[in-house]
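The chains shown are only part of the set, and none of them has been moved.
We call the chains A and B, going by the order they appear; numbering starts again at 1 in every chain.
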Amino acid sequence: MDFPVEEWSNRAEAVKKQFYPSTGKSRLAGNAMAELDPEFAELIQVVARGRAYADPTIDLKTRALCTVACLVGLGEQRYVENWIANSMNVGATKDEIVELMVQLFVYVGTPKAVIGFEAAKAVFTERGVQ
Amino acid sequence: MDFPVEEWSNRAEAVKKQFYPSTGKSRLAGNAMAELDPEFAELIQVVARGRAYADPTIDLKTRALCTVACLVGLGEQRYVENWIANSMNVGATKDEIVELMVQLFVYVGTPKAVIGFEAAKAVFTERGVQ
């Protein structure tokens, strides 16, 4: 089977510009995976951004909110923060993020929900969002 | 502090009708929680549906997809199935569900992603969705 890797690569670049309009890169770019195996880290990004996020079946803001929700389920605070920031870069508002955390509480319980709220607060503070 | 429980109760009924247009109730209704502590189970539903899902800040379809994503993160197949069905009842398509699972793979890895795909397949089969 042949994979349209070059097309994914191009689409990934476009997605990156939408998610990181000012810095041009994720706040998690340059992490240890990128340092220890740059080719593999790049592959993950090309597939994630170029195959998944760039696909127009679901709009980018909905996708970003779903990733936030998944990461709250996983309890990964640093990634939740990253994706709340990404979702706000493609149009999500503070109120939507807070509403999402309230909804997720029902499924994940207090400790993981609070991880979500704290990640949200960190991003809001960073951006001066009241 | 006073909580608008009656308002939530009414809004919860409306949400229930949107999620379960034909049967009027969740496929997980009547579970052991509802049997062993009906008041508490009802409270959870009133808060979940009336306080969270009914709030117009995020539309119902986006909310349902986020719940699917969160449950894939938790690895809870039966609940993923339930919420894929709910999301399709408020407008999500087969293609959107499949796309979502591809995207979530990146965060959850193979075993949990396959739980998501299997839940999706079960719902598609049940509904005769090609």
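A few comments on the model shown:
Criterion: a contact is a pair of C-beta atoms (placed from the backbone, for glycine too) under 8 Å apart; a residue touches a chain by one contact, two chains touch by 3 or more.
Please read these numbers as outputs of a predicted model, since none were measured by experiment.
Of the identical chains making up the complex, 2 are displayed, while the complete assembly in this file numbers 6 copies.
Assume only the chains that are shown with their structure count from here on.
For the pair chain A and chain B, the CA-based superposition corresponds to a rotation of 180 degrees in steps of 5. Here the CA centre of chain A is 22 Å from the CA centre of chain B. Against chain A, the residues of chain B that register as touching in their complex are 44, 47-48, 51-53, 55, 57-58, 62-63, 65-74, 79, 95-96, 99-100, 102-104, 106-108.
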